[in-house]
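Removed: one protein chain of the complex. Kept in place: all other protein chains.
Order of writing sets the chain letters: A and B. Residues in each chain are counted from 1.
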Amino acid sequence: MISLTIDGHKVEAIDGSSILEAAREHGIEIPTLCYHEALQPYGSCRLCVAELETPRGSRLVASCVYPAEEGAVVRTHSEMVLRSRRMTVELLLAAAPQARAIQELAASMGVQEPRISLSDSNCILCGLCVRACREIVGANAISLVNRGFSKEVSPPFDIGSNACVGCATCVLVCPTGAIRLKDVLTNRSVHGWESDFRRTACKICGDHYLAPELTAQVGESLAEPRV
Amino acid sequence: MTTVRTPEELGLLRQRLVDGRDPDQPRVSVCCGTGCRVNGSIDVIEAFRRELDGQRLNGDIGLVGTGCHGFCEKGPVVVLKPSGVFYQRVGVDDVPEIVAETMVNGAVIDRLTYTDPATDKKIVYERDVPFYQKQKRLVLDLNGDIDPTNIEDYIVFNGYAALSKALLQMKPEEVIEEVVHSGLRGRGGAGFPAGVKWRLCREAKGDVKYIICNADEGDPGAYMDRSIMEGNPHRVLEGMIIGAWAIGAHQGYVYIRNEYPLAVENLRIAIEQAGEYGFLGRNILGSGFDFSIQIRPGSGAFVCGEETALMASIEDRIGEPRPRPPYPAVSGLWGKPTNINNVETWANVPLVICRGAEWYSGIGTDKSKGTKIFSVVGNINNTGLVEVPMGATLSEVIYDIGGGIPGGKRCKAVQLGGPSGGCVPSEHFDVPIDYESLQKLGAIMGSGGMVVCDEDTCMVEFARFFMDFVQQESCGKCVPCRLGTRAMLEVLTRITQGQGKEGDIAYLEELGEQIGQSSLCGLGQTAPNPVLSTIRYFRDEYEAHILDSRCPSHVCKPLIQYSIDAEKCTGCGRCLRKCPAEAISGAKKEPHVIDQEKCIKCETCLEVCKFDAVVVE
Partner (left out) sequence: MDFQPIFDASEIDDLLNGKRDGENGSLMGVLEEVQARYHYLPKDALILISESMGVPLSQTYGVATFYNAFSLKPKGRHVINVCTGTACMVRGARKVLERISDRLGIQPGETTEDGQFTLETVNCLGACALGPVVVADGAYSGEMTGARAEELLRQVMAEVETA
């Protein structure tokens, strides 16, 4: 077991856990966007930053990826952390102003109108869909394409992917509802491009199409707000 | 080709090669680095070959095409050895005369010698050229002497002697100690002690380890590594093999950017020859140590100079950095302990091993040992590659070596470290070049790119240029860099277009601070540096743009106006005819006028006017 200090509290953590895991074990809440328990942490949204003391002063680290180390002193809501978090949220709001999850996050942090307007896309490039498709489903149907500000999620060549199994896991993990699911008769289309993709066999059960009950279930869970 | 199987055989080979060469034999050294090639040095060397053949002198006079000599401004550079006669701007037509007059008759050709602008005197010998005098060329020492595609040239000059010593006379831990004691710090920019990094990797758990040479020199304006790899690739290889021995790695990679075709080719040839001669492969020099090196191409992504993105690229993935820890020394390429160092760092290693840590740590300052190579470019008279001991001042580099600013203009600032670095204004040019002193001024050593800005440089536009570069090169993974630098770029662009708002500077500072603290990798963490440092030292220029809608350096087009001075204008009509926007009107012999609404500010009129009548405000 590792012993470290978070927000003044001495906490014990399992060797190999991250600061985020150690904090949550002890009821200390740190907001996240690109983190998911079932996936390898990615460290891209920077919302979960925490202040770590070092001999040369403090620095911010992403708590979802930074390991809980023996004797570490961490602050999760210090001024340094809050200033960074507010800026991150303001930038996200500037890029995805209509995404409800981002609006709620901003409101909870007292971030009002962003000082700049960057884009209007609900996709915040957290990468959860790509990572889920790769790590959990194993279909590798979508990936991150392009670079920098033009980075986006796309199947190869921007057309329906042969590798997609239509499981809609990507829809499930997306925090902002950027991926749209449309089920019409036996055709399922994901994200909005009308692709008549082959329903390849589900790797787990072998069925060639999704049962209506599952479709309905996914539909119902999507009707609820994603947090 | 001789396979060398033991240190003794290496010694014998070297002796045989040295004996077979006459050090007093006259020879011609022609610079065939990329810069001089663009100016036609390949044609020059071909001309020498033809001339020497034609005159039947090729037995008596040697000819060698070398790597970059460093004095790029004066290329093509030709140096006659052993006398050291230095000829600059040599053309194909000069060759017969050089052979007949200088090589045969010993007469110096005035028009080809270098004139020192400070004294107006002609300088005949390379060693007297001011550009070279204050340099301490240790890493670049052989660049003017050897053919980089001939390993035997390197062996003649004691090449692979350090490897022999390390493999057969030192234990791996002893090699690491030597490098630690030398004080050698990484030359890629971060300045982390190389020996300490090696030790971390050696101590990491695992049997499979890797060595990487980061040759993805991406800072625009920096070409130190290119010149090392073009001119003396074996020095880099030797350093890597020694490092691999110390760490316990058996496979190495050189990640080299594809924009350097000559360096890639020379490196490829060097690796092949090193393998043939027995310095790479199995049981090197009879030590029982196996090591091989592969070249991996960069594919046009500045972010792949960041070590975790570089490794992702070698792993056939997109160049997205990943958070650290774990550090590459513990978990790197394919999850194995990996040691990555920059080209220049590797090139220093054979020097440290051969001549010792004691000698090496005698050069430089207290905390910054050895020499550093800089590419001095921009508004400078002597553009070129400069190697100085740590502790030399910026002033010495810019004025004594660099020859000052063209046109006698004032030097405003110097930019170090490319898109990750800050600028140092002229009032601080007495700063010694070492890691700590530069940091105090808000700048960094960087990899060695040194861009000189004269008084006509707009520092706001300069900062905007770097932010634009960062936006093009950002991998896009993390929010602060992807979106934050976009925001900074939009604000900077507005300012340079005359649409700056009150509060913009404060917003830039806030964004800069947060992006610096919150970004995932070094690219994002350092991206705000050029902006923050120009705000620190040139706030007045920002304020002029924002509050007065004025660009004091007359660079930002929307903020400058072109007009014609009626007193000077003769009405010749040249500008009227050439103006692509048909914005100039006027009768023959009458002063012409520029219509501001139509003017597209292309400066064609300024270029063609023979009467200096176009006024820039």
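Keep this in mind: a contact is a pair of C-beta atoms (placed from the backbone, for glycine too) under 8 Å apart; a residue touches a chain by one contact, two chains touch by 3 or more.
Worth saying up front: this structure is predicted, and the values here are computed from it rather than measured.
Touching the chain that is not shown, out of B:300, B:407 or B:503: B:300 (per the contact rule at the top).
Screening B:177, B:259 or B:509 for touch with the missing chain picks out B:259. When the full complex is taken into account, the listed residue touching the unshown chain is A:144, out of A:111, A:144, A:165 or A:178. Listed residues B:99, B:424, B:453 or B:594: the one in touch with the omitted chain is B:453. Within the entire complex, the positions of chain A that touch the omitted partner chain are 134, 140-147, 155-157, 161, 163. With the whole complex as reference, residues 34-35, 37-39, 72-73, 75, 217-223, 226-227, 258-260, 294-302, 313-314, 316-319, 375, 377-379, 383-384, 415, 418, 449, 451-453, 457, 462, 465-466, 469, 472-473, 475, 580, 602-604, 607 of chain B touch the missing chain.
Rule of thumb we're sticking to: only the chains that are shown with their structure count from here on.
Mean C-alpha positions place chain A and chain B at a centre distance of 40 Å.
The residues of chain B lying in touch with chain A in their complex are 301, 318, 320, 322-323, 325, 471-480, 482-484, 486-487, 490-491, 507, 510-511, 514, 517-520.
Of all residues in chain A, those touching chain B in their complex are 42-47, 49, 59-60, 62, 65-67, 80, 83-84, 87-88, 91-92, 94-95, 115-116, 118, 124-125, 127, 144, 146-151.
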